[in-house]
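In this view, the complex is presented without one of its protein chains, the others remaining in place.
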Amino acid sequence: MTQMLSRRSFLKLSSTAAAVAGLSSIPGTLGAMEEAKKQYKGNTKFTPSICEMCTSSCTIEARVEDGKGMFIRGNPADKSRGGKVCARGSSGFNQLYDPQRLVKPIMRVGERGEGKWKEVSWDEAYTFIAKKLEDIKQKYGAHTVAFTARSGWNKTWFHNLAQAYGSHNLFGHEATCPLAYDLAMDDVFEGGISRDFGKAKYIINLSHNVFEGIVISYARQYMDALAHGAKVISLDPRFSTMAAKATEWHPIKPGHDLPFVLAFINVLINENLYNKKFVEKYCEGFEELKASVAEYTPEKMAVECDIPADTIKRMAREFAKAAPKAIFDFCHRVTLTPQELELRRAIMMCNALVGAIEQEGGYYLNKSAAFYNKYLGENDPKAPVLKKPKTPAYPKVEVPRIDRIGEKDSEFFLCKKGNGIVTLVPHAALNELPGVGYKLHGWFIARNNPVMTQSNTENVIKALKAMDLVVVFDIQVSDTAWFADIVLPDTTYLERDEEFTASGSKNPSYGVGRQKVVEPIGECRPGWRVAKELAEKMGLGAYFPYKDIEDYRLQQVGDNLDLLAKLKATGSASFGVPLLLQDKKSVAEFVKKFPSAASKVNEEGTIDLPHKIKLFSPELETVSKKGALHYEPYKYKEADELYFINGKSAVRTNGHNGNNAWLNNLLDDAAVWIHPKTAERLGIKNGDKIEVYNKYATQKGKALVTKGVREDTVFAYFGFGHISKDLKRAYGKGVNSNSLYSPLVSPNSGMNLHVVGVKVKKA
Amino acid sequence: MEQYNTVVWHWPIAVYLFLAGLSAGAIISAIVVKWMKGNDVSPWDGIIKAGAILAPVTIGAGLCLLIFDLTRPLMFWKLLIHYNFGSVMTIGVLALFAYMPVSILFLLGVFKKELAVDGPFKFLAPIADLALNYGKALEAITLVLAVGVGAYTGFLLSAMNSYPLLNTPVLPALFLASGVSAGISANLVVGLLFFTHSTKDANVSYLHGLDVKVIFAELFFIFILFVGMMYQGGATAHAGAAALGTGGLSTLLWVGVIGLGLLLPIGLNFALPHGVKHSHAFVIFNALIVLVGVLALRYYMLYAGQTFVG
Partner (left out) sequence: MVHDNNLCIGCQACNVACRSENKIPDSVYRLQVWVKQEEYPNGSLGYEYHRQSCVHCENTPCVSVCPTKASHVNEDGIVLVDNDLCVGCLYCVAACPYQARYVHPVTKAPDKCTFCHESRLSRGEEPACVTVCPTEALVFGDLLDPKSKINKVLSERVTYRQKERLGTKPKMYIVPNHKGGINS
């Protein structure tokens, strides 16, 4: 445990973890010191931080010698990740020292998309942006500028700026990836949930490829589960790495996962496999659920999803038998059907039906400090809550957001304002959306690449070209930056400190955010600074009441310097003991640590769940008449077309590191997977140049003939076919999947749809 | 990716192997002729003179090629002072270390008159005398070293078990025979072109006849090399079949090595009338196609050996 430090002696420590010799002056801290570290030269620094190569945000430890970045591994103090990183994480320094990085602000001098730039100073850049924003504010209103910030590291700064400016059109990137399950969680559980993969004995996985779309903690947990005899069922139209490691692989028809889950629930209910006691005590809406799935028999749904009825029944029985150590994985990139909200809600209901909630090997509620503290008594120590600096009140905006969140009848009512439905932004720039009353005229994009990641590419480009102002804040001239008016150079994650983060899994946890490992290169500036300086240029400095990030962090922790020191030295901290409300052992441990929590324990020795689990959603019923589960068949493609689907490669993150030298060398061009029978029919041989085309675009690629994909489906890794010529290594290589997808925004969830019909021919 | 290309040694090595074999064969055939009655006194037969020049010159050229083919050529001298007696290359270095001076000694002995008596290099006379006085012993040692040099080129490649086509005891025998054939042919060409007046027809006839026998041996070695591979089964048989039938290399084998360099000389030898086949023009032509065939053999073995790994 760290000792209490006086404020003055603490501030003397540098913002990175102290050099090897210095750490030993903080007795007992975890960061000091593996024996091996003593073998390094005296000026070698080890700094815990968080990776930014993808959104998994795994903990890392970066080694810097003589001020030069040398090696990155996982943070050894992090048990769930075991001190490991993936290929992208290992390439961090390669991104930092990449000569193709943007290190000075640049302004467009030709047309949007011409790629003609001139360097400008930061002051010029701020002046330009401030003026343009003021112009738009005067002409159309500040709310016509959308502010998108990549989830996790820039929202705090740029959403603050946006609201100070007068815009409430705030967005993250979630609608292109996990939003639907966030909404489903909020609807079904009234909070976030996590999955205890490691202890599960039966996992159903619907295209959740944690071994290529690597999430280090999930990958390790899945391997752990498999090593301990768990059965993993992979339902995926293509033979992914997950499918290879799983116990069974079933090539489900693309876009038809919902029929499978509905039939699954049908079997659970009609064969009485569900946990009656649990459902009675902790769920509501069971009768409505039972009625709504009655028509979705395995026999009928087998035709839809292409999984035999007997298989569906068998899986439901095995799942129920394994409960409570059973997980129906609700996946990550939830873009498989326009009925995403229904699909994720249905999946979550499966776990609820068998009572695999808040026990080992099932789902559990995320226990943030606020949640956890509710179970603690008056006299127990409380989990620290990070504070936000006080800012003046934001100007009120009278008109609705473009996604109408906050309005009474908004179909997206489940979505938080900080996430928003970003997939609507291009539509809102080109048209006045119903019930909105205005068009968007500006887009401020921080570390997001909608041209590559929001469907579809052409639509996004059209929208960008129609706007009055496009500002991009990124580390390179990304495909979206290619069409911007001004591009501001962000630091890489290794060059900046960030705010502390608070979250919770089985107990509250805190993270250091990111820590500066080396000084910023060139004129790159981090988000907290850019937002603050731009605000000051616009006369909105009052909304940024901190001197720098150090000041901000001190304000976050308030008096809790223990927490501050621990986070800086080891990268993370947690509070209390893990708590699983329905697990007797866990509850007993919890009460042992916090005796006054004993009053919350019920007669079974467990603690009641805080909310009823909703198997039927009254709110969704009111807003969209979708309270019960219902399957609406959707025409993804024409009869003579093939399904086109995507997945992640382990060496590339969707939009942003395709140009990384080391990663690009490993995989610079992703082939299109075609089944041998389909290939034969089309006269295509392995390695042939082919064209993949539909009404949205034509893309050139190479064929990979493999049995690892359905006959009616073609697959390609996502994140290829870059169109920014300043991404010299990645430009033009591979199929740009995003240009082939439809611009559909799914109802109630706002997700993009990553299943579309294409034709393939030899080029 | 280039680093996974199984072909590590390229044409300079093929040419070196050709030159080394030629050098060894040239001096062997020169000495064999020299030891024959009638040739064992000065003035020396043109063939002997040819061999005496060819041996050191070709091996010297070959070694220069080798040094420049190294990826770290300025370090080449380390080969001369650091040894690994388990490595064929060290044995080769040591053999060449001994072979070079003795072949030069032989040259000095044969050309004593032209260099040290009539010519300007008077100071070489005592060394040339040494060569002549201890002629038989020196030549015996040279023969042994030359056989070693001729065979080592084969052992060099056959020591690698990563290449099934090369990893055979037949290779050193094949290369030695092929080298002798090349040496004979080179001696004939140089002797008939540059030392026309001193070259006796009887010797030419003898060497030509010897060459034909050596070519039969070569054909036999090539035959058992591939047949042996077939009977080894598995990956080795597969590699052998590929080597015999795939692409330009197999064409080079059948047309260049076997057809042009081995079968054609034999065929012509038995088909042509006596007068034609003993004419200088034909002998030179025959020698040239044999030389082309030997070079083609080295090139084929080096590339095919490294390409068809089964």
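Some points to look at:
When the chains are written out, they are named A and B in that same order, and each has its own residue count from 1.
Quick note on the criterion: a residue touches a chain if its C-beta (ideal position, glycine included) is under 8 Å from a C-beta of that chain, and two chains touch if they have at least 3 such contacts.
Keep in mind the model is a prediction, meaning the values are calculated, not measured.
In terms of the touch definition stated at the top, the absent chain reaches A, B within the entire complex.
Among A:R73, A:K104 or A:K465, only A:R73 touches the chain that is left out of the view. One of A:R220, A:H427 or A:K566 touches the chain omitted from the figure, and that residue is A:R220.
When the whole complex is considered, the residue among A:W662, A:Y693 or A:Y731 that touches the unshown chain is A:W662. The set of chain B residues touching the chain not shown comprises 1-4, 6, 8-9, 70-73, 75-76, 78-79, 82-84, 86-90, 93, 159-163, 306.
Panel shows chain A; residues 35-36, 39-40, 70-74, 82-91, 93-94, 211-212, 214, 216, 219-220, 223, 239, 241, 243-245, 249, 650-651, 661-663, 665-666, 706-708 of it touch the chain omitted from the view.
FYI, only the chains that are shown with their structure count from here on.
In terms of their C-alpha centroids, the spacing between chain A and chain B amounts to 69 Å.
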